[in-house]
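The complex is shown incomplete by one protein chain, all other protein chains being positioned as in the whole.
Naming follows writing order (A and B), and every chain is counted from residue 1.
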Amino acid sequence: MKAKKVIALSVKYLLLLLGAIISTLPMLYMISTALKPNGALYVFPPRFFPSADEITLENFGYILNKGGFLINFWNSIIVSVITVAIAALVSSALAFVLARFRFVGKKLLFGFIILTMIIPGTTMIVPQYELAVGLGVVNKLMGLIPFYVAWVIPFSTFMIKGFIENIPKEFDEAVYIDGGSLYTVYFRVALPLASPAIASVTIFNFLTAWEEFPWANTVINDDAKRTLPIAISGFFGQHQFTQWGYVFALSALSLIPVLLIFVMFQKYFVSGIQAGGVKG
Amino acid sequence: MKIGTNANRLRVASLLLPGLLIFGAFTVYPILKLLVMSFFEWDFGSMFNQTFIGLANYQEVIQDEYFQIAFQNTIIYTLVTVPGQMVIGLLVAALINSIKRFRVGFRVIYYLPVITSWVIASLIFRYVFNTEGLLNYLLNNILSLTSSNVRWLDSRWGGMIVAMVLGIWKGIGWNMVVFLAALQSVPNELYESAEIDGANVLQRFFRITLPSIRGTILFALVMLTIGGFNVFTSIKMITGGAPAHQTETLLTWMYYKAFSTGKFGYSAALSFIMALTLGLLAVLQFRLMQSDKAGDAL
Partner (left out) sequence: MKKTIAILLAVCCVGLMLASCGSTPASSPAPASAAGEAPTVPTEEVTLQFWHHYSAQSAENETLMNILIPKFEQENPGIKVNAVSHEWADLHDKLLISAQSNTLPDVARLDSAWIPEFQQMDILVALNQEMSDFDSVAGNLLESAMSTAKIGDDFFGLALNTNTKILYYNTKALADAGIAPPATMDDFVAAAKTLAGTNGDGQQVWGYNEPGLSGWNLCPFIWSCGGELTNPEQTIATGYINSEATVGAIQMLADLYQSDSITGWNSGDIPMTDGFGTGRYLMMLEGPWKTAELAGAYPDLEYGTAPMPAGAGGSHSVLGGEDISMFTSANKEAAWLFLQFMTGEFAQEEMAKCGQIPVNKATMETETVKNADFAPYIEALPNAKSRPTVAAWTEMDNDLMVSVTAVMNGEKSAQDAMDELALKWDALLAQ
């Protein structure tokens, strides 16, 4: 019996390990290519790992020292951080009201917010661009943030609402009895207790803002205001020529912040999604 | 809870307002504008004096043979990748849930593909599946399983299959996290009593686990279907629609029509046809999951 359990457990770990390798291979390949000289992608025989004598930090050196990519990195950080911060505040406020109060048209409103998720964002570029022109935010980082916030509101609100509905109402009532207002409940009960849900949508939202390409490419013109995905696409040449080493080096560096955010918030991830997703 | 006093009404409104303002201005307004565009002739020649043409754009989209190919491809992509991701994701979640050590480690590793950007993941897949790429080198030169290099990317279905493999690979992590959350909320007592009744692993899975996580399955189903319809970057980077637009999906075709041929009215109409299809599918999924027992539905 015990031997059987050991075997079963070993099989489980083996399966998981196999999957883990498949999950990480492409990323390892990205890093290994970034460490090879620029023209080495299609040499024969193909090598997964760079050979000892061809390992070079030239690609990373170029990215960090020349080409001004630090400003792109910085822009992406600004845009993504502000986006997730605003999205967390406004979505949790929306979710709190929708979870706790009854008013005319509430179901309709929530349904409508959810419904907009089925319209693909890419298709809205033309009307959105006209709006950005009207607001005078073309070629500014402010031309990105509110649009990103608006895109992530439906999913964020949906997830946080599900979570708040699972928080016992007694917590609210205790605050009201102590003479607290609705704001007190929102700030002292809803926000802190829903923080796992907020943390998990923050992971999603950060990624959305961090890797968004078509819209940023449309709104931003100047080099100094570009975000990372646009900077990366600058390496794809018109004439069938790509500097692979630079592309992969910059991409590898661009993963770091997303990874940091995930590791920072991941312990709230499971509990955060639980209520939101399960309740639907 | 009822809102009650006027003062409270104001407070509720003040909480709703910022979100609704941003949402209204930056999402709802463009959608309405897009809807208007879909009824106008709006392209290169008529960019500054559009004429109302009713449903003609919609008619043109539906009769377009490339739209039909793109529609088929998108449906097939969704039909393959959504169950694919869910089944593997659920399996991984169940495995992680049943072990004690390295749980966090596996969780982070399996989530890595989710946070790799689509552009980079597509580039890597394109290289791996290149006719002269890593996979063929492995199959042909190292393992000698094939006698010549397989041309993975050069046909309609070859290209679609690679895009689908990428879609599944990249989606497993998200499903794993979502299902892990659901599995951990299934009460342990249910399993214990089933074990006493002598139910084996599979029986426990189908009789207890699946019914208990029905809500999550529906949630994942709807979200992933939306995601499947939105497939764009991978196709654009891997095949670019080649050969001869045979691997276009709804969004890549829409993008092509809008930005390469300037047919904005056409692409607006296409967006709403796509949204309508998604809406119908979502309703269907809700019906299916609510009327049947979870076991029958799957």
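For this structure, a couple of remarks:
Following the convention adopted for this analysis, a contact is a pair of C-beta atoms (placed from the backbone, for glycine too) under 8 Å apart; a residue touches a chain by one contact, two chains touch by 3 or more.
This structure is a prediction, so every number in the text was calculated from the model and none was measured.
Touch, as defined at the top, links the missing chain to these shown chains in the whole complex: A, B. Screening B:S38, B:N130, B:S212 or B:T249 for touch with the missing chain picks out B:N130. Of the candidate positions A:A34, A:A99 or A:V126, contact with the hidden chain is made by A:V126.
Which of B:Y29, B:F206, B:F259 or B:F286 touches the hidden chain is settled by the complete complex: it is B:F259. Although one chain is not shown, part of chain B still touches it, namely residues 44-45, 47-48, 126, 129-133, 141, 149, 151-154, 158-159, 238-240, 242-245, 259-262, 264.
Although one chain is not displayed, its contacts with chain A can still be listed: residues 38-39, 41-45, 67, 75, 77-78, 81-82, 84-86, 88-89, 125-126, 129-130, 133, 136, 138-142, 191-193, 195-196, 198-199, 202, 217-218, 221-225, 233-243, 264, 268.
Just so we're on the same page, only the chains that are shown with their structure count from here on.
Separating the CA-averaged centres of chain A and chain B is a span of 16 Å. By the touch criterion given at the top, residues 9, 12-13, 15-16, 19-20, 22-24, 26-27, 29-30, 41-42, 45-46, 48, 86, 89-91, 93-94, 96-97, 100-103, 113, 115-120, 122-128, 130-131, 146-147, 149-151, 153-154, 157, 169, 172, 181-183, 186, 207, 210-211, 213, 229, 232-233, 247-248, 251, 254-255, 258-259, 262-263, 266-267, 269-274, 277-280 of chain A touch chain B in their complex.
Here chain B touches chain A in the complex through residues 1-3, 8, 11-12, 15-16, 18-20, 22-23, 25-31, 33-34, 37, 92, 95-96, 98-99, 104, 106-121, 123-125, 127-128, 132-134, 137, 141, 169, 172-173, 177-178, 180-182, 184-185, 213, 215-216, 218-220, 226, 229-230, 232-233, 251, 254-255, 258, 264, 267-268, 270-272, 274-275, 278-279, 282, going by the rule given at the top.
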